[in-house]
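With one protein chain withheld, the remaining protein chains of the complex are depicted in position.
By letter and in written order, the chains are A and B; residue numbering begins at 1 in each of them.
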Amino acid sequence: MGVFWRKNDDGGHPQGVRPGAGDDGALSEPPAITSGHNALLRVDGLTVGFGAGPVVKDVSFSIAAGQCLALVGESGSGKSVTARALMGLAGESAHVSADAMALGGRSLKDLNPRQWRGVRGKDIGFVLQDALVSLDPLRTVGREIDDALRLRTNLSRNDRQARVLELLRDVGMDDPVLRAGQRSGELSGGLRQRALIASAIALNPPLLIADEPTTALDATIQAQVLELLESLRGAGTGLLLISHDLAVVSRIAQQVAVMNGGRIVEQGPTASVLGDPQHDYTKRLLQAVPSGHPRGTRLSAESLHVHDRADPPRADSGGSDAEPVLEATNLSKRFPTSNGPFTAVDDVSFTLSAGRTLGLVGESGSGKTTVARMALGLAVPDAGDVRLFGEPWSGISEKERRRRRPLIGAVYQDPLSSFDPRMTVEQILTDAVSRGRTVRAGARRAETARLLDMVGLPVTIAARGPRNLSGGQRQRVAIARALAPEPRIVVCDEPASSLDVSIQAQVLDLLDELQREFGLSYLFISHDLGVVRHMSDHVAVMQRGRIVEQANSEQIFTAPEHPYTQHLLEASPRLETS
Amino acid sequence: MTRPAGIGGRLAAAARWLLAKALGAAFVLWAVTTLIFFGIRMIPGDPAEAILGGPGSQASAEALAQVRAEYGLDQPLVVQYFAQLGRLVQGDLGNSYSLRMPVSSLLGEQLPATLTLALLSLVLAWVVALGLATWSTLSGRSASLVSSGLEIVGAAVPHFWLASVLILLFSINLGWLPPVNTGSAEGLILPVVTLALPLAGFLGQVMRESMLTATTSPFALSARARSETEGGVLFRHSLRHAAIPGIALSGWAFGSLISGAVVVETIFARPGLGRTLLNAVTLRDIPLVTGVALVSALAYVLVMALSDLAERIADPRVRGS
Partner (left out) sequence: MTIMANFRRRVPGPSAHTRLKVTVPEMLAGVVVLSLLAAVAFPALLAPYNPLAINPPDAFQGPSLEHWFGTDESGRDIYSRVIFGARPSLLIGAAATAIGVGLALALGSLAGLGGRVLDFGVGRLLEVLFALPGLLLALVFIAIAGPGVVTSTVAVGLSTAPGYARIIRGQIIQVRGSGMVEAAVVLGRGRAQVVRRHLLPNALSPVFVIATLGLGQAVVWAASLSFLGLGEPPPAAEWGAMLAAGRTYLTTAWWMTFFPGLFIVFTAAASTVLGRGLQRRTVR
């Protein structure tokens, strides 16, 4: 089974799943859950291609009024193309065919552009990911919402204006008059997404398609937007939710369809698909979700790490007397803004112990990254200090710091921007080992091979540039570079946040293995509670520049004391698997 | 537009902006004067001789002395410099060597002609560029190739050649339009077209690109999902996105028009700053050169400020910064 998976990953079988292969053969033709006549949307055998081979193959599902179907899959699985095909927006070069595609009894097959326009907005509403780019930044939110009304109703200007304000109120905007006059750039992420939803439901479409509607949002905002979608569904709207996030899906969908390689590999009621997955891919996807998996368990199907020997046991995880390697005391950092100084970090103290992971969790803007920069000696605290192995670190000059820099490495969220685009992988890695000195070609090759092997990458990628690597490979190279000077501490700032869940699982597993092998200490920063829980021994929760609570991981997640922590835990969707 | 900041705050911000622009303009004028003043004195040669028609004129010693006294050239350098700055503050740009007239009144006569020419050309360039961008966005790939070719060639055409070709075609062969300035509005057509087409090539490249970005953006997809037509996407969304880089570039464009006016005014024998500058340069009439430089620098700074302001109005995203 594992070999089969690997092959898929390498692109050997672009189809992803062989229909009728062994144990999952029974599921290659998923039974329609909702019977045909009461379905709001019925799709049968939808296939979409762009010249070379279909990217969506024989997809069938149906949605009833007041029901939410989630289309789940990783990037490239064809879920977004499916959604666009339902609106006739797959693009001019797309070739769409289906045995049946009907909305409330009306066929959506072979519509001409004019007929498609009649469907859009009125029969199907569409909410895209990230409203910052999905609403025109030059037009006010009010005008964007008004568009559909202007185009499709005979309402007078005043009536439309009133309807816009009503819609803004319906989606939970505090001050509709003010908001209607603002542009997307002037709104916060949550408000923006609400405005986008308002523009999609302006004509009360019976079906709403939401493509990753909460992906770029913080947990608490995400919870609010999901609640809004949930209430729309409760009011009778059919909802097609496109998401990569199983936790979000488990929270609001009644039905789930799992897509891989353009096909639906498994579908059924949410509880049964997520609780008792039958298809191999679904199982793997579920296993890769870090929340609910205790620290130290594997997330990816198998180790890509080449060392065959058994993992050495984790450094004694019981006692609290482990050697402190990084201590921050009363750190504060302010930044000047046009409205006076902004306190990014306020009186933050923590201790990272040898061989342990300290998780730093918080929403965007909570000061996590500023803390990381101060820990790395890239930013100087306005007050307080950082000590590295008991010696001063933040208060000394860069020249003095440079000598001890090899002790502490860093892995970033966006590895691509941290690589020099002119360098190959080999140059990047040898540059990290050599500390700027020239190295003989032989030693260079051997060192590169050793480092790549350590992070489970083939040596054949050494000659490639970072642009020609996949996201997962890039992050592995970044990890190899961070470990090249043999540091004792690694600061990981959202190291897996922009990766697909299965790739994220591999990267997290790799970090875990490397920690055991080299006794590394991690300062692990993430907005994702599940990831932090899976990775950390100790967790500090940040809110508006302050650490509101810190304790060992189990305590934070099972018995949070601070109201903010409780709120955060509540808001963050968790995958409930029975 | 409802914005959190009160009227008072916005007035104060506007006043700060205005003050900053005014200080910037004053600095530019001072710097241009200073650079030319000291630049000319680093070059060997006698200004008095230049006033009397250059080294070839064999001017007598008395004549030279008289000219030196007349233009204050016998004073120490520092005195001359501050005297010039002092006059500049009062709006006095000195006397032209070659025309023996106050520079400021000379320029007052020439400025309107050049401004008319430049502004008309700017408008025409905008219309052509937006037209090309819209056409290529609406008509697909081949139109886009054609207009990108037109833009590249347009931007590559030198003014003097384009002017010659237009004269050949429309004046000499067809006889529709006068080849040189006649003072009539007809006489403006060829010069304006000559100046506008290369600029339209530059603007068109930028506008077409941002229009394309807008029509393929997620917000355009959202608009289509709200049942917006392709025309609606174009007029309600893309056109404004295309206009913004055009507005941002208009200050620069105006500058390039003033620069092009030197050639165009010369070819079409039109009055204006450009031709005055060329004559002054040929005769090395430094006060006149300085005067033209100052006036066009001032015009440029003003237009830059206006285009900055227009961009702030058109694009809420730059307002915050």
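To be clear about the criterion, a residue touches a chain if its C-beta (ideal position, glycine included) is under 8 Å from a C-beta of that chain, and two chains touch if they have at least 3 such contacts.
Everything numeric in this text was worked out from a predicted model, so none of it was measured.
Participant: Taking the whole complex into account, name the chains on display that the unshown chain touches.
Facilitator: The undisplayed chain, in the complete complex, is in contact with A, B.
Participant: From the listed residues B:134, B:147, B:215 or B:256, report the one that touches the chain absent from this view.
Facilitator: If we include the chain that is not displayed, B:256 is the one touching it.
Participant: Among A:67, A:129 or A:199, which residue is in touch with the absent chain?
Facilitator: A:129
Participant: Of B:83, B:127, B:153 or B:318, which sits in contact with the chain we cannot see?
Facilitator: B:153
Participant: Decide which residue listed in A:154, A:417 or A:460 touches the omitted chain of the complex.
Facilitator: Of all options in A:154, A:417 or A:460, contact with the hidden chain holds for A:417.
Participant: Go through subunit A and note every residue touching the omitted chain.
Facilitator: 75, 80, 129-130, 132-133, 212, 215-216, 376, 378, 398-399, 402-403, 405-406, 408-410, 412-414, 417-422, 431-432, 435-436, 467-468, 471, 481, 485, 494, 497-498
Participant: Just the residue numbers, please: which parts of subunit B touch the chain that's not shown?
Facilitator: These residues of subunit B touch the chain that is not shown: 24, 27-28, 31-32, 35-36, 39-40, 43, 148-149, 152-153, 155-161, 164-165, 167-168, 172, 218, 252, 255-256, 258-260, 262-263, 266-267, 277-278, 280-282, 284, 286, 289, 292-293, 296-297, 300-301.
Here is the rule we go by: only the chains that are shown with their structure count from here on.
Participant: How big is the gap, in whole Å, between where the Cα atoms of subunit A centre and where those of subunit B centre?
Facilitator: Using C-alpha averages as centres, the distance is 50 Å.
Participant: Which of the residues in subunit A end up touching subunit B in this complex?
Facilitator: 87, 89, 117-122, 124-126, 128-130, 133-139, 144, 147-148, 151-152, 177-178, 181-183, 185-186, 196, 199-200, 202
Participant: Using the touch definition up top, name the residues of subunit B that touch subunit A in the complex.
Facilitator: Touch residues, subunit B against subunit A: 1-2, 217-219, 221-229, 232, 236-237, 240-241, 244, 314-317.
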